[in-house]
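Every protein chain except one is present and positioned as in the full complex.
As written, the chains take the letters A, B and C, and residue 1 is the first residue of each chain.
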């Protein structure tokens, strides 16, 4: 058979064809974009890529670079140090507004230009010169995309001739002591960052790198730590779509970032990375057809931060009862707080007199840190109640956390079938 | 054994004891609150409640009523009609600011007072009189909590004596044609709504009702439709914690709402409903210890909107190979877009010459609508390739969607063990 | 002969006939105004009135009442006490904006609605009831106009039905503790104040009452002290014409106030009081033709605060030389700081040996307090130099200030001709 996902994307594109926006025209290079270009790509957690439309067409990344430069700054200096320079509050303003916090003088968030220029200067050591910093940023963007990115020198040169507003913003943060060094250099570096060339597949991979916790699904590189990915996704959620952030969150619900060249990138934790491209923009500066495609993806695929999971199957598998005379508990599904709590509640009902307890976690699909800690705690308590506890863990998921300190037996059984 | 969850909550309370804020003092009734009161409660998707501290202590719900009155208005008039009156953009302002959209004159969101007063008037038919509307709101709050709520008449009366700012806000939306009727009545009704008495267990249940898609986990009542619950959770995310919304989202990541009496309610879709109570407030008006407890819950329990799920176990169970000479595919784990895509990709690799294919979904833990549709599509395509496709669906999860139209056989096998 | 002033006004009206604004239409009574009505009146310092056009037509005073209610409040409580409640800074906002000082919560100035409502409540003792306060305000407006004013009850009733925004403003200052008592009563009283009926001649007299230092030119009543009149004129200058105040000051230069019914009042200290009426308004809410008439008056009649006086004739009359062998100094013109300084400088050049000095102030046209004090000081110094000083003061203007304490002789000579 042939996977229907690619066909589905093709269908979405054909249904989102109407295009009533206007191509950005503040520089000739953007104004010359073909308004009919349209593309979409999805990347799955294991790096599978689907795309449709003009997926090979490259365009400048523009503001979509902002969350990734922010990620690099967080990686290089830590979340707290960066928070001292750039806030995380939505500003409700347009992308090029002067949104500084009254009390601290720091930009309100890294998704508006004044915060993004500041963020650019925070990538790498403080003493990097302009060229080295810019190179580090472009290289970092490439690490997210999984390939080396080129810069469109024509777009760069053209943007630099209309760079006055950004120079004003850089001078303001320089005046406030938020950045050091030359405002002009900061703006030049930031402008070059925005001129990196990408296609929708790059955007999908970059999005998935965030959605997987910082590890590129193609290269396997841990580009940024998981806590950084989480911080970036949070800020994209509250500030990514400018003054329509609230509307985007309720209507689409995918952390996202758009660029003036017509790109939109989305990243839903654990689910999908997505990229769209269509140059015509709405009055907020977002790609008209790109927004429509994301609305469709969210609605059709239930890709929304606030999606309510279907009630889970019993976390306790139906096969439970006994195994060779011993109490058998088969856990299954994703083991997070809610499901681990259910498992513990089941353990509570096992009478101390019952003797041996076998807990099989071979069918647990995912097991996060809290699930693991809660299971260990529950198993230890069962053992403390006097049970001999045998854990069947064919994939070695439970780890050695409780190994030495708690008196239960974790059996790693390579071939569950043969048990 | 004894479940560790309650003990864990007790431990958090003891570790969040330091309390440096100040009890609200604008009316004597709030000023008289015991600043040492401290409580927390959690509610699981199936309605199990854990609590610690002064969990029986009741307090006025105050602003925590806002998302629920908003939910009732959405239920009664539909999302679009309510959006015409109240926006969903974060305002970045304090709770009692005048935040009206310049273009439309509508309040920026339902979580600030001016939006909440407007929202109150949108509960029930337009022609309801003041008493009937207020009764409907209080009754609706009770449906979320799973019990009938009383109103603290002393707090109500006292608030009414200092109601000038809210009267100003109501008069402004009346002047803008956003509400009709008397501003004074709107304020009185809203003030009564805020004086409803709750405890932390009520908050936890109310939060879980949203986190489950609108169905109360105790009573089973579908209080509001799922799309309303999603809308409310989205707005809580972007606007719930006032001018610290962005910081809350990155640091805690649980959609939440706080009240001036010291309560905080949180709701993480599919995971948990939570309530805390501690009367001392920080400068934003949020409970100091309540914020700390939520930070701990988020960090310790990995309860965060942006949590990156652990890489899933293979969606294709290891037992696959053959079953009595036939190709066997065992699906497992949660079946959403990302995992259904993996399943489809597996189907792609089955050669048309292979003959019968048995697909066992008995170990699939959850199966949402998009997962169901994608599976149906994949199974149909396998059948179109010439395979005889037999689906083992012991819990009857796949539904009859594809029943008539696609030529594959769904076998509901009540006792999977016996297969 | 016949004075040309009336004809001049008639000519201005005919030249300002084009009328491209729109009649206020927020209540039917204003919307029904005949848009072609046009009138102008001037009042001279001695109470002579000139008018042209529909000078008998009455209209509601509206916001033109604001500076006069402010004057009454200043009179009743003193400038400092009123400044604690209402500032004097231009807000740059529209008339009905919420312009409160961040630090104090007081309205920015008394010319915007929120400040004017506050000002209304400051007329008379704090314990006045609503009717008594309103009566006191209406009576005070009448004292400025020189006749008892009626209230248009239809306009009043109609405005009260659309009073929501003003109720919001009153509630806000009530919330901030700037006013006490009921916001609703404040708004009702203020709305009645705005419905007082005037014609352009009333406006001209009211303006001249301020321009003369608080004394009505018709009745001779000192309605408010001079320092109050000066304060009111200052505030009209900086805040009178709303968000076009700076433009009005440079282009017209006459302290002024406009009303939504189409009136404009102007007051140039010592020169003129003026009133115009034409119901069509520009986007700032100012009468289109009224503004044009004022521009013409300012330009044609050199009526501008910043008019640069022509270089004065010598303050020392040419007749000086000697009178019967004695040094004779004849002073003339207006005697203020600049001219008194010139006189003193002339005195400096008189050699101590010269003997008697006769100073004739009979031709001094005006003599203000500082001129009087400076002259006394100069005369005393001449006497101290050993001169016998004889002052000829046929109108008794110099006063007895120096009488006892300085050794010069002031001769009041009733008939200067016969000297």
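A few remarks follow.
One rule holds for everything that comes next: a residue touches a chain if its C-beta (ideal position, glycine included) is under 8 Å from a C-beta of that chain, and two chains touch if they have at least 3 such contacts.
None of these values were measured; they are calculated from a predicted model.
The absent chain, not drawn in this view, touches the displayed chains A, C throughout the complex. Listed residues C:63, C:271 or C:286: the one in touch with the omitted chain is C:271. Check A:90, A:183 or A:270 against the missing chain and you find that the one touching it is A:183. Contact with the omitted chain, checked across C:100, C:175 or C:233, is made by C:233.
If you put the missing chain back, the residues of subunit C touching it would be 1-5, 44-46, 48, 87-92, 108-109, 211-213, 226, 229-231, 233-235, 237-239, 243-247, 249-250, 253, 255, 269-272, 300-313, 315, 317-319, 332-334, 336-338, 341-342, 344-345, 347-348, 350, 363-370, 374, 377-378, 381-382, 384-385, 394-395, 397, 416-417.
As for the chain not pictured, it touches subunit A at residues 98, 164-165, 167-172, 174-175, 183.
The rule is simple: only the chains that are shown with their structure count from here on.
A straight line joining the Cα centres of subunit A and subunit B is 22 Å long. Distance from the subunit B centre to the subunit C centre is 63 Å, each centre being the mean of its Cα atoms.
Work out the mean CA point of subunit A and of subunit C, and you get 67 Å between them. Shared contact sites, meaning residues of subunit C that touch two or more other chains, are absent.
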